[in-house]
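Apart from one protein chain that is not included, each protein chain of the complex appears where it belongs.
== chain A ==
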Amino acid sequence: MVFSSNVFLFLFLPIFLIVYYLLPFKGRSAWILIGSYALYAWWRLDFLWLLVAITGVAYLYGLILEKQPDGARRRWTLISAIVLNLGALAYFKYANFGIDSFNAVTQSFGLQPFSWTPILLPIGLSFFIFHAISYIVDVYRREEKATHNPLDFAAFIALFPHLIAGPVLKYNLLADQFRSRTHTMEKFSYGATRFMTGFAKKVLIADSIAPLVTATFNQPNPTMADAWLGALAYTLQLYFDFSGYSDMAIGLAAMMGFKFPENFNHPYISRSITEFWRRWHMSLSSWLREYLYISLGGNRYGRARTYLNLWLTMVLGGLWHGANWTFVLWGVWHGSILAVERRMKEASLWKPSPAWLTIPGTMILVIIGWVMFRADSVPDAFRMYRGMLGLNGVSLSDTLAWQVKPSVLVSMVLGGLLVYLAPYWGSRVGDVGSRLLRPRLAVGATVVLLPLFVLAIMKLSAQSYTPFLYFQF
């Protein structure tokens, strides 16, 4: 069940909110758990056991780790917990990929492929396993006490606003909120604003651009205009799809009195890839820094090791996004640039440059990466790169031209304007959620948002099913 669907908006949400607000605080965690499990089971009932099992294992490991004294045995307990979680992730997410890659190698030597029934990837698996690992590691590091409240813990792991596509949250960010949080009309209104904003972003912009992205990435020999148009379209689609989802998640959480961390901070105005990763999918970046980069040694073992750790973090982060060599290469791309930028900074080669140069420069690097991220396979990505280099001609191909609709171009232009005007707007008016500097402008924006939300609902009903891009992860 996706947030931008009739079943969520008009059946799940009203029932959930009515019961939630009728219950006393003590009963709300249980209701969150029931609602979240119901939302998950709507996809497939038979995979609910995996969510329950991951939750149970993490809870038990938390209790064990808390009681164990520091030492080798405790370390092995942690390792076994991580292996168990990553084992589940590896089996469901990477087994098909591993076998396919193995078969590709064996077949190239003329050997028989290994017979294999493909495994279905449970939705949200990467997210709830990351949530579980963060909890276990926090308890191991004694940064967080193990919870003795299985209900609150299960509700944290399953909390439906972040269950399926994030944000990736640490338990300590929400632990206190499960014990105590306030419910006010102001907070609910803030949540409603964020939810409606995210809904409009997803349905009115991302979904409008989606057909052009599909058309361009399906071009067998894209020209330079085809490939760049497709790459730009995907750059905008992904941003409005995922940041729209994050807005909806943050909004829904706020309607229940929770405060979620921000997940995006105007990433496309970044002036380096290093800055981009401080602004894009911030909850994942934070998780990678906290549990992967630091665990690999961070910058504690010299320069060369730091560069390697940066690179490895991004490669593994890429692989986390999906079991495909495209994601690995996307991670290699970002990891390599991060390492180079770090080296340049340390060698004092990084000179302050004007924004008109660094922002487009960074965007080109980001867009090149997104092509690999979006392509179905590595050869498909290189097909697009050949097009971007103009090796298949320059002007728009007539196989694509008829699919370039004016409404899509208008959506792209509006999306582009929003991407670059929103930071300016935020600095003048105050981002939603921060202190408002120009209250009248904020009221005006809200008044514009309300009919847009209704228009978005009507567009949702007029179009076919469009899942969120991040659901595949």
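The working rule: a residue touches a chain if its C-beta (ideal position, glycine included) is under 8 Å from a C-beta of that chain, and two chains touch if they have at least 3 such contacts; residues count from 1.
The rule is simple: contacts and distances are computed from a predicted model.
Chemist: According to its UniProt entry, is the unseen chain "Xanthine dehydrogenase family protein molybdopterin-binding subunit", "1-deoxy-D-xylulose-5-phosphate synthase", "ABC transporter" or "Alginate O-acetylase AlgJ"?
Modeler: The chain we cannot see is, by its UniProt record, "Alginate O-acetylase AlgJ".
Chemist: Which listed residue, A:Lys170, A:Lys202, A:His321 or A:Arg374, touches the chain dropped from view?
Modeler: Selected residue, touching the omitted chain: A:Lys170.
Chemist: For the chain left out of this view, which of A:Pro261, A:Gly297 or A:Gly416 touches it?
Modeler: Per the contact definition at the top, the residue touching the missing chain is A:Pro261.
Chemist: Pick from A:Gln68, A:Asn149, A:Ser336 or A:Thr446: which residue touches the chain that isn't shown?
Modeler: Spelled out, the listed residue whose C-beta touches the missing chain is A:Thr446.
Chemist: Which chain A residues touch the hidden chain?
Modeler: 1, 5-7, 9-11, 13-14, 17, 42-46, 170, 173, 184-193, 195-196, 211, 218, 220, 254, 259-262, 265, 274, 277-279, 282-283, 285-286, 288-289, 293, 310, 313, 338, 342, 397-399, 401-403, 405-407, 410, 432-436, 439-440, 442-443, 446, 449-450, 453-454, 457-463, 465
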